[in-house]
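Every protein chain except one is present and positioned as in the full complex.
Naming follows writing order (A, B, C and D), and every chain is counted from residue 1.
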Amino acid sequence: MNAPAPLLEVTGLTVAIDAPGGTTYPVHDVSLRVANGEVVGVVGESGCGKSTLLRAVADVLPRGFSPVAGEVRLDGHRVERRSGAVAMIFQDPMTGLNPVMTVGEHVTEVPRRRDGLGRSQARDLAIHLLSEVGIEDAEERLGAYPHQLSGGLRQRVLIAAALSGNPELLLCDEPTTALDVTVQARFIALLRRIVADRGIGILYVTHDLPLLGTMCDRINVMYAGQVIERGSAMDVLRDPAHPYTAALLAAAPRLGAREQALASIPGQPPALTEGLTGCRFAPRCPHVADGCEAARGLGAPGEGHESGCVRVAELAPLTGRGAR
Amino acid sequence: MSVVEVRGLCVEYAPHGRAARRSGQQTRLAVQGVDLTLERGEILGVVGESGSGKTSVARCVAGYQTATAGTVAVDGTVLTARREPRDRRRVQMIFQDPYSSLNPAMTLRQALREPIAVHGLRPRQGVDQRVEELMTLVGLDLRHLDAKPRRLSGGQRQRASIARALALEPEVLVADEPVSALDVSVQAVILNLLADLRSRLDMSILFISHDMSVVAHLCDRVAVMTKGRIVETGPVDEVFRSPRDPYTRELLAAVPPHPWAEVPATDTDAALPDPTGQ
Amino acid sequence: MSAGVLAVATYERRRARRLNGTLVAALVFLSVIAVVVLVGPLFLPSPTQQDLTDILAPPSREAPLGTDQLGRDVLSRVLAAIRLDVAIGVAALVVPFVLGSVLGALAAWRRGWIDEVVGVVGDVVQAFPYYLFILVLAFFLGAGVPSIFVAVAAIAWVSYMRIVRAEVQSAMQQDYVQAAVGAGYSERRVLLRHVLPNVFRQPLTYAVTDVVVVIVSTATLSYLGVGVTPPTPELGAMVADGQQFATIRPLLTLAPGFAVVLIGAALALLGNGLARQLDES
Amino acid sequence: GGGSTDSPSADGATPTPGGDLVIVQGKGTKTLDPVAAISPEDIAPMYELYDTLYRLSADGQELQPSLAAAAPRSSADGTKWTIELRDDASFSDGSPVTAADVAYSLNRARTANGAFSFLLGAITAVDAPDDHTVVITTGEPSATLEAVLGSWIASVLPADLGGQPEKAFFEDPVGSGPFQLDAWDRGQSLRLTKSTDYWQEGKPYLDSIQWTTVPDANTRVSQVQSGQADVASDVPFSQVASLESAADVTAGTFPAAYTSMLIFNQEYGPFADVHVRRAIAQAIDREAVTTSTLFGAGVAACSILPPSMRFASEPTCPTYNPEAAKAELARSAYPDGFDVELTIDNLPESSTVAQAVQSQLAELGINVDIKVVDSGELYTVFFQEAYQMGLAAWASDIADPDEQLSYMLDPNAGGNAYYTGFDDPEVTRLIEQGRTTLDDSARADDYAQVQQIVADQVPQLPISHRENAYVWNRDLAQFEVNPMGMIDLASVGMVQQ
Partner (left out) sequence: MGSPMSIHRLLRALVAILLVVVVTFLFVHIVPGDPARAILGPQASQASVTALQERLGLQDPLATQFLDYVSGLVRGDLGTSVAQDVPVTSLMASRTWPTVALILYAALLTVLLTIPAAALAARRPGSVVDHAVRTVPLLGLGLPAFWFGLVLIQFFAVRLGWFPAGGYGQTPLEHLHALTLPALVTAVSILPFTIQSLRVAMIEAHDADYVAAAEARGVPPRRVFTRYVFRNACIPAVVVLGLNMGWLVGNTLIVEKVFAIPGIGSLLVDSTLSRDFPVVQGLALVVALLVIGTNLLTEVARIGLDPRLRVSREGAR
């Protein structure tokens, strides 16, 4: 796969949280790219910093969080705050929509308030956008409030609202966790179609590895605030080059494999304070060895597939899925 | 004889309620004539779309809710609407949200002693020993005994609430999406624990989930629900390999294939239903 | 009282800490007041000691806040009054706290007619002009501390009832309460062990602020002429009495007035701090 | 009058015509019917709206003819009184004031069942032989007649109320006073404007007077200070001195026919014993208590009659002497003291007095428990004699001691000797005699005796005679208040400065 010119380029991003107990770094020295027309996944356990990364990219970090190093560039420029070039969709479709605003208001407000469109033009645009995301009776839905919609519909409204600002990049933070699988499948198909139609880039965050396999071009695996493996979806999921990725995959149950017990990961992720050195997964890693405490960037095993594990070469077949 | 036998279960809700408001639906009949049996030592999965009535069925079985029609029998005895404490004990429920399922004011020790003491399940001096047994059984470190729930992680809490349910020595566990809120690695721990309980204690489990792969992994049999009805039941392997009902098929098609699965996904896009088909 | 239902549904979520700044400040503040109030009298004349030859004296070394129209030491009276008012405030709230909590819990737990009756009675009490209620009660029972107790109890329970009712209602949605029911525990046990212990944060922190309201009401009753019976020093009575001398000896009314404000601020601060603390833990 | 003579105000100056006067008072005017009036706030406007046959002088010692042309001429036996009316007085509707109007008004007042109709109790008939002559018949010689005719109850209204029903008439009354009604918001504000038909040349000076209710005393003072009002009544006594020296306003006190006293219910054992009462009289430092409550706006009482009242004397009173008090108590049946409840109303001054009494009686071993009742309830309690010791007050409605002495000392006069149950036939006789003797010096003797007996027997213990305290605009001239609390507003005016 040829790497297209990057739409989003994050380099060395570090985010600090000032808390009474001391500063923590939920995102530490993270670099990643998203190209136009590309869906890039970010995956990792709960608490590894995925959401923080996304919010940093959109420049909507919560109170107390501040980017302390690195930069985020969109089309080669620093992300201009709240320009609308980056839109974001959250995990819970209910919390992503303002409960006191109608569907129509959500979808028309950026065109009207930012772009100065007239009322009826904005309305037409809204209907167009809502149909585009697969809401059939778009016109009737304009007056509906979020709580009157099912989860799947809300999700679509969120996308339409996000698209209303003509974003180049869409950030999705576990948008389907609350939905059932059939709705999830439809949602993902929709996202892919939008990428194809509009040529935008998507950065998609989840802790569901198999899900990423169905929709992403490339995947970044995060652990404890760092990207520890990245590569094309197929490479990462089928031939994980980091023990953590392999452990995550092993922990996910799958259809037709009920004999074995699931492999859980012992222990807890480290606290994300200062002074962590070497491989952060080492304390929980079954393959831990002497070299692990040394710091190491990403590299190997191959072009477009990098791992943070020092032992990546020795551990070649990490997967427990037998011969392939 | 089946441990649990559900016959013709119907559940009706008043048209205006919180849940209806939340989902925007106006369904009145949430469960429409459900029959279910659960054998001893069996894990029965219930899958289905959101709002199909899974939780309602579970709550009826566990006795939290009175059915509009139909019966729930445990060990052949039909349980009435107001269950005796003794009967309540026989069916215990594990909840989806590990954060609200433990009393924040009680330490784990208190939470585990209480059911044993109230029901007099052990002589006074045996209670502490039993508590420790339970902790070990669910894989919780004994040093957490005096912790209050807020100090525990989601996975630990879920284990604690399983231990609390087990303290009553129930014959049946009803688990309503016990792992949906958890992360894969923690989920693995809980799933392993449930499987272990079944094999060691011959426990019967009614396991509700909307995650096919989890059900596929854990359950012996599966019931597929949609719109308040069970549309298909059978051994998991059979149902998942050759689904007969169109809804089951749709459900299975929507599951993102595990990258290591035997049958690799061919063309993902083609397998997905038309997005406009809602 | 009817005042001050702090935002019931929303709290700040912060990470747990030892004691938050507000609480520490409140505790320090209150300790200082407590020390002054308890130790001060050792160095001062009795609050009822009259000296008609030295009335309305300006502040001096012997009488730091001067003397009143009967030549009594104002500082000594203020300190005694603080003790009394705080005692009244706290004691007067015990009954409404318990009564309101029990009724609120019952209303939420049993629903049905109990809920309706308790709710309507609460509406009536709150719709009734607060000071008229107290005034009439005070006429009926005679002025003085007992009337204040009864009047406060008759009114203040409503807020606790409302708060506890809402809290119990939401607690009943919690899975752990469901689990307790499912475990076959008696109603009493579920209510006492599983519901109530988890709903007391809100009414408790509210009660702290409510003490202030009771003190202010007691003071206002004295202004209306139905407060604590003389010669007991009471802050409101002192403020009211002192008004006659507002222009010549402003301290007579300012000092007890500030004492009310100070106690009020300290307790309100304590309430805030407590709420935050209990929230965080 | 009192007032502040030393500060440079417009007091003595001659007023110039014009100006609108705003008076703020604690309560509002609730009725304009003289018969229904009960409070000073009701009564004050009546003196301006209506006229009376006589008017009390500012010092309270003398009655001057007003609608009457001269003092009443009495028949030899003192039961027939002839009064000539002046001929230039007219009502605000233009009709002249005639003897028929006076007769109607007096008859109406004495036969109505009003709270103060008893003041006219001596009158048995009022006749108008011609337009300018009124003849009043009294059952017995009446020494108080002139004083009664000078009070609001004897206000002169048009005969038959001009043909209107009572309610309608008193909504918009017609009178012959210096002012007439402009606007009235019951209990809240009352505005009178200058009457053009008033008989007194050049008066009134003011264009209008407005009374406004401001319940809080400090707020009242503030309003005068900020120029919002011109006169505030019932100023806190302690503030008078400092207000007197303030640059922007004038303040002062005026003697009043007002006495505060402890009353002893003789049904309650200890108080039936005169030694106990005398001991208490000597145990209480009335001078100090008076200073603590009045701050110079009044004097410690000796006689029960206030000094501003006619015939007030200086009896020999028990004086403050704790030792003598103990000795006196030792002679009673309660040598070691006793417990007693002191019932007071809820005004701050009452509480001050009560606390002083409490602390001073403690020296005698008398334990006083203060019981506070609402001021609306106090006299009900007293009337039912459901008290032991009480703190009461008396304000006279006429410029004659008879009203006060009868009510307070005569067990048959209505008050059961002011709720005490005191009964001394000699006192009763002397009072009776004073009422029916037309000779002032003879009356003075009778009343002096009464005052001395009371000082010895102590049925009530007078504590202080307070004055009325006002603060007013310094541009106000001729501002004076008589002992009945009345201001002659026709003579008051502004001075240009």
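Methods note: contacts are C-beta pairs under 8 Å (C-beta built on N, C-alpha and C of every residue); 3 or more make two chains touch, one makes a residue touch a chain.
For clarity, every value in this text was computed on a predicted model and none was experimentally measured.
A.B. asks: Out of A:Leu8, A:Leu53 or A:Leu97, point to the residue that touches the absent chain in the complete complex.
C.D. replies: A:Leu97
A.B. asks: Which parts of chain C face the unshown chain closely enough to count as touching?
C.D. replies: Those residues of chain C that touch the unshown chain are 1-12, 21-22, 116, 119-121, 123-124, 126-132, 135-136, 139-140, 162, 165-166, 169, 209, 212-213, 215-216, 219-220, 223-224, 236, 239-240, 243, 246, 253, 257, 260-265, 267-269, 272.
A.B. asks: State which residues belonging to chain A touch the missing partner chain.
C.D. replies: 55, 58-60, 62-63, 82-92, 95-102, 105, 109-110, 113-114, 145, 147-148, 158, 161-162, 164-165, 167, 171
A.B. asks: With the missing chain put back, which residues of chain D would touch it? List them for me.
C.D. replies: Those residues of chain D that touch the unshown chain are 24, 27, 30-31, 36, 38-39, 113-118, 185-189, 212-216, 218-219, 222-223, 225-226, 228, 373-377, 379-380, 382-383, 392, 397, 407, 414-415.
Everything that follows uses one rule, which is that only the chains that are shown with their structure count from here on.
A.B. asks: In terms of CA centres, which chain lies closest to the overall middle?
C.D. replies: Given all protein C-alpha atoms shown, the central chain works out to be C.
A.B. asks: Whole-Å distance, chain C centre to chain D centre, using C-alpha means?
C.D. replies: Chain centroid spacing, chain C to chain D, equals 44 Å.
A.B. asks: Using CA atom averages as chain centres, what separation in Å is found between chain A and chain D?
C.D. replies: Centres of chain A and chain D (C-alpha means) sit 90 Å apart.
A.B. asks: Please compute the C-alpha centroid of chain A, do the same for chain C, then give the distance between them in whole Å.
C.D. replies: 52
A.B. asks: Multi-chain contacts in chain D: which residues touch at least two other chains?
C.D. replies: In chain D, no residue touches two or more other chains.
A.B. asks: Which residues of chain B are in contact with two or more other chains?
C.D. replies: Residue numbers touching two or more other chains: none in chain B.
A.B. asks: Can you tell me which positions in chain C touch chain D when the two form their complex?
C.D. replies: Result: residues 48, 50, 52-53, 55-56, 69-71, 138-139, 142-144, 225-226, 229-231, 237, 240-241, 243-249 of chain C touch chain D.
A.B. asks: Once bound in the complex, which stretches of chain A touch chain B?
C.D. replies: Against chain B, chain A makes touches at 45-46, 134, 136, 147-153, 179-190, 192-193, 207-211, 213-215, 234, 237-238, 247-249, 251-258, 261-265, 268, 319, 321.
A.B. asks: Could you pull out which chain B residues touch chain A in their complex?
C.D. replies: The contact residues of chain B facing chain A are 21-25, 49-50, 153-154, 183-189, 191-192, 195, 210-214, 216-218, 236-237, 240-241, 250-262, 265, 268-269, 272-278.
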